[in-house]
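All protein chains but one are shown in place.
Our next item is subunit A:
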Amino acid sequence: MHHALRGAAFGLAIAAGFASPLAAKTLVYCSEGSPEGFNPAFFTAGTTFDATSRQVFDKLVQFERGTTKIVPGLAESWSVSEEGLEYTFKLRKGVKFHTSKTFKPTRDFNAQDIIFTFERQWKSDNPYHTVSGGAYEYFNSMDMPKLLKSIEAVDDYTVKITLNEPEAPFLANLAMDFMSVQSAEYADQMAKAGTQTKVDQEPIGTGPFQFVGYQKDAVIRYRANEAYWGGKAPIDTLVFSITPDASVRYAKLKAGECHVMAYPNPADLAAMKTDPTINLMSQEGLNVGYLAFNTEKAPFTDVKVRQALSMAVNRDAIIEAVYQGAGKKAKNPIPPTIWSYNDKVEDTKYDPEAARKLLADAGFPNGFETDLWAMPVQRPYNPNARRMAEMVQADWAKIGVKVKIVSYEWGEYLRRTKDGEHQTMLMGWTGDNGDPDNFLYVLLGCEAVGSANRARFCYQPFNELLIKAKRTPDVAERTKFYEQAQVVFKEQAPWLTVAHSVVYEPIRKEVKNYKIDPFGGHIFYGVDIN
């Protein structure tokens, strides 16, 4: 109610044409879609995380805004035991959960909230495990049930987590959206009232913004958390105006109906660059678009064939035509914004003549026939897979390799390529947690054959490096392993790495301190407007 009144007062002030200097600062973000729900643990879509974990919740550790660096969140500090199995977190004191119409916290955040957050997703006997349909997709796909051995509250402000095996990327997992810390007290109160699902519909967190209300498919409203432990956000009200069409989002930005917009049309970028009211920010995304060879199927079992076909593709032309300049040629499977990126790796040169020779060496002087699968949908790492496939087709034809382009409905495409029906295919990846393991092991590790490893690449020397890097918590040591792994990757060429796409964020000139999130999110804590 208080908020409604303030909104009304502000509306009045605008209507009467005098905005008082004390008027609340409202930032409007034109988002591209509706959140699936308000408990980030259930979902995997960035749109949902933007509306939940990135504004309303905190995690034990978090990513420093605009980077992939892990910094303290609700844990002030942490230590890892020597063998890498025990993680001990010292929790921040005096942190308050939000207060809403249905919930007034009687205590500060403590270890019980961390335990609840883990156990709800982990333990099937937790009373909340099946509330709102259960299914904790990210928790499961990051292999948390396999990793976790136990979690205990040493005291109110100390939590000890024990793993089954050393896993260095674990810390980065904790900074991910699905690990948003929920209030155990809120859950208890709702359970007593018999309204458990409220926990997932009216989120209560400790984050910089407090959820006010959602009008389905239209608007989400938040207000700044006055008691935020990191200090109150410079803006007072945050509004998500859900606008599915990119051209309309741009029109709203121009008309001043929103301050920040998501996902511009590539075709509008040129106009945005010259628009005096708009500041077009850009940054390389945490992604990679690649062409995978099915390394289990002949002739792609032969390294020479894979290298020859890689050399035959003119990626500069692809970046020009498919990414319309909004892409950077990729030489490694991980993007340069991730630590351990090995800049010393020499990129594959476009050389059809050498490719033809190499192919002849491999026993195919006249080339061969193959298929190339192309995604039917636009993805952040590949704006037009069909076009890319056609260009690769033309390039390979020059060395005698005849290509049939194959495409299926997206779900079907994902399933069939996971099962390895393809010979070569286009795919890509957007990073989850900024750890090199999240690209290298998830996409190219032996264990991932049959799921995300669509090249079905299982090369022991490579895999061993990745396992070693997982086992040591020491970042310097891990960096060495990953740098080496990238060299091996290049020699083995299970993929032709095509590009890292560039993310564009148009914001109005009056918006200050906005930072592009490498994970593709939209984070408004710390953002101000003049």
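Operating definition for what follows: contacts are C-beta pairs under 8 Å (C-beta built on N, C-alpha and C of every residue); 3 or more make two chains touch, one makes a residue touch a chain; residues count from 1.
The rule we apply is simple: contacts and distances are computed from a predicted model.
Its UniProt record calls the unshown chain "Peptide ABC transporter permease", which is the correct pick from "Cell division protein FtsW (Lipid II flippase)", "Dihydroorotase", "Peptide ABC transporter permease" or "UDP-glucose 6-dehydrogenase". Touch with the chain omitted from the figure is made, among A:Val71, A:Val154, A:Ala193 or A:Val248, by A:Val248. Across the entire complex, the residue among A:Lys96, A:His129, A:Lys418 or A:Lys515 in touch with the chain not shown is A:Lys418.
Although one chain is not drawn, the whole complex shows that of A:Gly213, A:Gly231 or A:Pro461 it is A:Gly213 that touches it. Within the complete assembly, residues 3-4, 7-8, 10-12, 14-15, 26, 28, 33, 36-37, 42, 44, 132-135, 137, 140-141, 200-201, 212-213, 215-219, 221, 239, 241-245, 247-248, 251-252, 254-255, 257, 379, 408-412, 414-415, 418, 427-430, 442, 448, 450-452, 454 of subunit A touch the chain that is not shown.
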